[in-house]
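First up is the structure itself, then whatever we jot down about it.
Note that one protein chain of the assembly has been removed; the remaining protein chains are unaltered in position.
Now for chain A:
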């Protein structure tokens, strides 16, 4: 809204535009808010439609404002209005000033309007815009006056009342004169402080109404005295008062007796009825005195006065009687009350004593009960303690029993152990004997074993021997020998014997004696051929020996020669006898070619001899073992 209002204003501040704005505002204000619209009427007095704005020289503008109003939209499209024919002499500064004022005016107007409409903007405006608060306040006040037109008087009255606070204190003194309502209006109503005066007057009235009859009487008395005094000389009071007093006093003048009546009444001031009577009577008297021919009524009045006095006396008498009776009753009541109080006291005492007794009894009973309970508790405690002690004793007993049992068991055990040890020693002896026996049997079994072994060994040896001797051809006897070796089971002698045998002997076997003999014959013929050879013989010598050996003589067996022929014969003899060993020795004595030729045969014989020796050794060993065991 602000924008819509200000934007065109900035666009051109020419007359037509400025006239358009109020219309716009008016329409929108009327539509949105009635109050605002009203406010705007107040605000936008100066730019009334049709009239030229006082600030701008738009009166001379070529375009009449009415046409613009009708075609507002068309005008917005129009190019900016031709430059206003402003006084060019004063120049641009004046124009600027005018624009400035107008702009600020619109801005202020718009913002005031907005501030009146929205609270947020109001806060903003009053806080940040200079003189914004004053403006808004002014408009708000105006609005307020419009709504409450008679607010101004009240508004004026209230602060006045607050201002004159001290004065009314004096007035309540005269408020007691309840019948002088007119006077109050005339004399005391101050135009400046009516409300408070009224209030104070009312206060006084209420006070007088609520006041005790004595007070009222006192006030009346005062008034009378006042009037009396006024009648004598005092004229310091205001004229109206004086007049009033005179007007009241003068009719009373003839009825001076009234004062006597009232004096009479002083004796029983308490009686309200009498007072009322006096009052009415006084009124009548005043009325009568006010009348011109008061003299007529003076006699009846006096009579009435007398009657009244009588009545008053009667009343007083009655009252006195009543008082006396009341006093008597009171005394009686006092007595009865005292009696009853005494009685009550007595009763109370009795009750207290009984209560005391009962309480004491109860206390005793309670005490006894407590003592009983305590004793019971003590008993139970004692019993508990005893039980505990007994339990403990029992436990100890049980422990002792257990201990004894244990000891007994220990003793029994030790005894048993001792006994057992005694017998065990015997048992151990027995077991030792048995062990010895076992050893013996084992030894015997060893003997048997060794015997068996030796037997087996001998068997194996026999096997070897059969293989060696009885075989037609040389046969290997490795298996037999292995058996022998195993049976010997690490016998050093046997092993040594076996080791002494040439490996070729048991690998290929050894020739039998017959074979050896046959081979000897062959060897012997060859040796005989070479028997005549010299030490280092050539072909010729060989051939000579070969030829000559044919023609040589055969020698006897018993020949004692060192030559080859005799050796051969002796060897043959030995071989025939079966003495291979000697034959081998004999052959070994050969020299030269004869020895070379008989070398193989000798080796064979040696092998046989070795084997035989080994076998014999083994056999001897086995036999020895048998002997050793035994």
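By our rule, a contact is a pair of C-beta atoms (placed from the backbone, for glycine too) under 8 Å apart; a residue touches a chain by one contact, two chains touch by 3 or more; residues count from 1.
Assume contacts and distances are computed from a predicted model.
Novice: One chain of this complex is missing from the view, so tell me which of "MICOS complex subunit MIC10", "Coupling of ubiquitin conjugation to ER degradation protein 1", "SKP1-like protein" or "ATP synthase protein 8" is its UniProt name.
Specialist: Matching "MICOS complex subunit MIC10", "Coupling of ubiquitin conjugation to ER degradation protein 1", "SKP1-like protein" or "ATP synthase protein 8" to the record, the invisible chain is "MICOS complex subunit MIC10".
Novice: Which listed residue, A:315, A:463 or A:537, touches the chain dropped from view?
Specialist: A:537
Novice: Which one, A:508, A:555 or A:612, makes contact with the chain that was left out?
Specialist: A:508
Novice: Among the options A:94, A:599 or A:628, which residue touches the chain absent from this view?
Specialist: Counting the whole complex, the residue in contact with the absent chain is A:599.
Novice: Take the complete complex as the reference. Which residues in chain A touch the chain that isn't displayed?
Specialist: Missing-chain contacts on chain A: residues 472-474, 508, 515, 519, 522-523, 526-527, 529-530, 536-542, 546, 593, 596-601.
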